[in-house]
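A single protein chain has been omitted from the complex, and every remaining protein chain is retained in its original position.
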Amino acid sequence: MSATLDEARVHGALDSFNVELPSWGFSNTGTRFRVFPQPGVPRTTEEKIEDAATVHRYTGATPLVSLHIPWDRVADFSQLAALAASHGMRLGAINSNTFQDERYRLGSLAHPDAAVRESALRHCLECCEIVGATGAHALKVWLGDGTNYPGQDDFRARKRRVSEAFQRIHAELPEPASLLIEYKFYEPAFYQTDIQDWGMALLLAQQAGERARVVVDLGHHAHGVNIEQIVAILLDEGRLGAFDLNDRKYGDDDLIAGSINPYQLFLVFNELAGAGREPGRTGAGAGAVSYMVDQSHNVEPKLPALIRTVMTLQEHWVKAQMVDRQKLCDLQQAGDILGANGVLKDAYDTDARPLLARWREARDLPPDPLVAYLDSGEEQRRADARQDGTGAGWA
Amino acid sequence: MSATLDEARVHGALDSFNVELPSWGFSNTGTRFRVFPQPGVPRTTEEKIEDAATVHRYTGATPLVSLHIPWDRVADFSQLAALAASHGMRLGAINSNTFQDERYRLGSLAHPDAAVRESALRHCLECCEIVGATGAHALKVWLGDGTNYPGQDDFRARKRRVSEAFQRIHAELPEPASLLIEYKFYEPAFYQTDIQDWGMALLLAQQAGERARVVVDLGHHAHGVNIEQIVAILLDEGRLGAFDLNDRKYGDDDLIAGSINPYQLFLVFNELAGAGREPGRTGAGAGAVSYMVDQSHNVEPKLPALIRTVMTLQEHWVKAQMVDRQKLCDLQQAGDILGANGVLKDAYDTDARPLLARWREARDLPPDPLVAYLDSGEEQRRADARQDGTGAGWA
Amino acid sequence: MSATLDEARVHGALDSFNVELPSWGFSNTGTRFRVFPQPGVPRTTEEKIEDAATVHRYTGATPLVSLHIPWDRVADFSQLAALAASHGMRLGAINSNTFQDERYRLGSLAHPDAAVRESALRHCLECCEIVGATGAHALKVWLGDGTNYPGQDDFRARKRRVSEAFQRIHAELPEPASLLIEYKFYEPAFYQTDIQDWGMALLLAQQAGERARVVVDLGHHAHGVNIEQIVAILLDEGRLGAFDLNDRKYGDDDLIAGSINPYQLFLVFNELAGAGREPGRTGAGAGAVSYMVDQSHNVEPKLPALIRTVMTLQEHWVKAQMVDRQKLCDLQQAGDILGANGVLKDAYDTDARPLLARWREARDLPPDPLVAYLDSGEEQRRADARQDGTGAGWA
Partner (left out) sequence: MSATLDEARVHGALDSFNVELPSWGFSNTGTRFRVFPQPGVPRTTEEKIEDAATVHRYTGATPLVSLHIPWDRVADFSQLAALAASHGMRLGAINSNTFQDERYRLGSLAHPDAAVRESALRHCLECCEIVGATGAHALKVWLGDGTNYPGQDDFRARKRRVSEAFQRIHAELPEPASLLIEYKFYEPAFYQTDIQDWGMALLLAQQAGERARVVVDLGHHAHGVNIEQIVAILLDEGRLGAFDLNDRKYGDDDLIAGSINPYQLFLVFNELAGAGREPGRTGAGAGAVSYMVDQSHNVEPKLPALIRTVMTLQEHWVKAQMVDRQKLCDLQQAGDILGANGVLKDAYDTDARPLLARWREARDLPPDPLVAYLDSGEEQRRADARQDGTGAGWA
């Protein structure tokens, strides 16, 4: 970090750093072996928004909440938007779901049967309507489509089916909303996934239209893949749409962002900061990249886990701001490997927490949001208030 | 394959090739995203045994069925054994389960709280009693224990807790039953698994006692790991206890054995055949290695999938018998890389199905068990007969 | 395999199955730890062509030999083409090399210094001229470019530099030759590789022009990647240019094709056969996909290894022909997972060697090319004849 770091500039970068929380992040989740239910989980979409607002109240960084259809389908979406506003929140992206219905056992948009594909398409088009009704900035599509055994279906036929569907969805999506296409290396399919990597997602986006862009989920890659490079490529092509933030050690573990490989998180943010992108800009313009959280808090308490997530994201966002870009560029150009690497190391090694505490103080936020939340008694009150009814589950 | 292949010897090897089917292999299973229920799944342990007996009737190779406690807990285990016998079946290993109870959220035998550990231990000791009551050849323990975040618990303390528990279990296990210790690379824990690889399982087995041996599940390794070498090492140490057979491309996918990497299955069987071990010998003696199936038929029909599994296993077992061992040994000793490799390739490239068809004919089995089953109408009758009640689920 | 397999059709498919051998495949190679020199390795490009011709004489399937510049630079390329013709061979693709010169320590076409980039570009343009001089069907470019440490260089800047260079190369490449762009997951760079996967190679090909296509090297992927799906995608986009055939268990091991995961080789060939593509068609038209070998015979003898390679490729090509495509398509459409998978399994399980022996007999080739070569005494004569001078090394 340069001695002349302009702290005011970093404060500005923090002001515009907005994270979008998923409504399903507050619900019970688990592995295929077991879902461990937690006390106080929301029972309705309204309570999910309430929880997201709580995280925002402590961190000042999560003014958006993504919805998932059908889990969050309500009779009146404009009323839901108003409710969110009353909590100081906005509705974020609309997420479709074509992977939990009986009919989708062999796929949805890629299914060999045209009737099933049509059914899945209709669901996506309904989500387009909800984008319109809520003023959401994007429709986000993750397909669970794939095959479990060699020969089960025809790769090229499936590719064409998915591409055609995205073209139709793009055409129906109200402007200026983005069509966000997510890729995933594997799971739930175990032999082949129809949108398996960034290359496939980009190809589909190119074929779908100008507002189609790619979602990078940090856990959706093969081991060893350089994710920050993918981020740079998509930025350069104008096709980076959003992140699903989390961390992993093995598969798609959906652990807290930055909890396993924090340096990688820094390197990803460094690409954003280096490209002059402010994550959290939620418009649909070319420069917007949404920062979404997609985690599964299977054993740890959910609100504290999400507050720590946001704090960790902010810390690494600050470190990315601390990179001396001119010096970095000069050393890169000079071929000074250790020098250029040292510029990143220098920013990363700096403790970002004191600056963050000053920003929080200036914004009337608690200096340590997690401590403040745990000390507040809210966790217990939330559990007490939600004893009746069925806690929302992931599925 | 040598031109002088002694087909009678291979028929004998097929006669002694016995596969153990898991009672849970017939139940509904799925991923964390969705369980797709299937028609005709068993509703009771008795119906699971009935299904296993059906597979045995068509293949002649699956006379054993493993139980899982508590899923298969019955009032009278000797009655259950008698029922199995009436279907021409025997009860196989008893599997403990300490990963689906609320109290085991942070582990079972490795849990930081002594009371929880004691509870898990008691469950394992109950399983020891069931081993006694059923005359089972083994207690098989897979722990879901592990941690999700760095610092969550102390690695060395957990290791000692697990080791002490296994010592107590081994002491209580009726002779001559084996204590089978299974390892798994990851899942359900996502940062650290207490028994994560063969090295750890072997260390625990060494510390537990003479009858403790290791279970190799083909899907429980990091990418690239040479599994056939692990098999050879454990054989050489007299600590190979059993296999959980399946296949995978990514994580612990639990696909049909031999469906993704059939050559690897051959190489594993080649180690067994080369060591003069007859898989399927189900006694508890040093030479016994049990061949268990552990698959998750999430989208494909279960009985047909298991029949194909057994057929695939038999095909690769035959190929392993076809290896010209003397020639292999001579070429290895001479340092003839391509020659020695060619001996394996030659056996593997041979179509094993004609010999298998002859063996089946000689044993009054259908020449193609899968075709025979599909043509029999049994699948429909099974679905019709089991319409009421709740199909057994994995959890 | 259908009982009604048309063997004449498969013979025809074998006639058109032409494999291209790399000139460097006969030279001494090794790991970073050690190069173990072998007797009889060629000392000149002429001797490399001679060796390739020997493989062709025994297998009838390798009429092409790829050149590598500068290793195979000669004064008169038309004379070299004539020499090849006198051996019954044709010159194949021209391979550029911008990774073994001192100036390329930090990259070639992606280098931060414009002067170095220009130097690398000139080398590629010289290779374009050699394409013209030899009538080669393609210029094949593999870049070793990448970075070893975070921050070492700017990802987006490097991407643009490489893309611009390929556009210039494409413009200079004589028609109808293809520009073949190869990707590689890692090595020699250890943090980031400029063309790291098929997505990046495809993007660069799109930007370079119509004749730019992608090379799939079977060893250049992260663990678990579904290569046959990538093949299908590139086929569907009309951008599959060539294969570098080999096999791997860990990194880019460059072992004999089909020696570690033969089923994967079959699944790749199945995509080609399913798409009606005849690998080995060496024209530059859209349908052409070149089958190149790229292996490193570090410890095993080279000519026998290459003969086995070609035999293994032919065996799997035959198996891919044996797939009953109509039945496969029907079962896929019906959602019959096990049935469709069984069609592939059936073809794969069939021993392809008897049919191949009949084809060889009909073509006046030895029934077992490897045995015939080993029995011929050629290996010894080759070693005796090439005792003086320096054996060609990989670098």
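For the reader, a short list of remarks on this structure follows.
By written order: A, B and C. Residues from 1 in each chain.
Operating definition for what follows: a residue touches a chain if its C-beta (ideal position, glycine included) is under 8 Å from a C-beta of that chain, and two chains touch if they have at least 3 such contacts.
All values derive from a computational prediction rather than experimental measurement.
The chain not shown here is in contact, across the full complex, with A, B, C. Within the set C:P70, C:G88, C:P188 or C:G389, the residue that contacts the chain not displayed is C:P188. One of C:D15, C:E164, C:E237 or C:D253 touches the chain omitted from the figure, and that residue is C:D253. When the omitted chain is restored, the residue from A:G88, A:G224, A:G238 or A:G389 that touches it is A:G224. When the full complex is taken into account, the listed residue touching the unshown chain is B:P112, out of B:G12, B:P37, B:P112 or B:P174. For the chain left out of this panel, the touching residue among B:R43, B:R73 or B:H223 is B:H223.
For chain A, the residues touching the chain absent from view are 223-224, 226, 249-250, 259-264, 299-301, 304-305, 308, 315, 337-338, 341-342, 348-353, 370. In the full complex, chain B contacts the hidden chain through residues 106, 112-113, 148-156, 159-160, 185-186, 191-193, 196-200, 202-203, 221-226, 228-229, 232-233, 235-237, 263, 267, 271, 274-275, 328-329, 332-333, 335, 337-338, 340-345. One chain is missing from the display, and on chain C it is touched by residues 29-34, 36, 99-100, 102, 105-106, 144, 148-150, 185-188, 190-191, 223, 248-251, 253, 255-256, 259-260, 298-300, 394-395.
Just so we're on the same page, only the chains that are shown with their structure count from here on.
Highest C-beta contact pair count among chain pairs: A-C.
Centroids of chain B and chain C (each the mean of its C-alpha atoms) stand 40 Å apart.
Shared interface positions of chain A, defined as residues touching 2 or more other chains, are 106, 148-150, 185-186, 191, 223.
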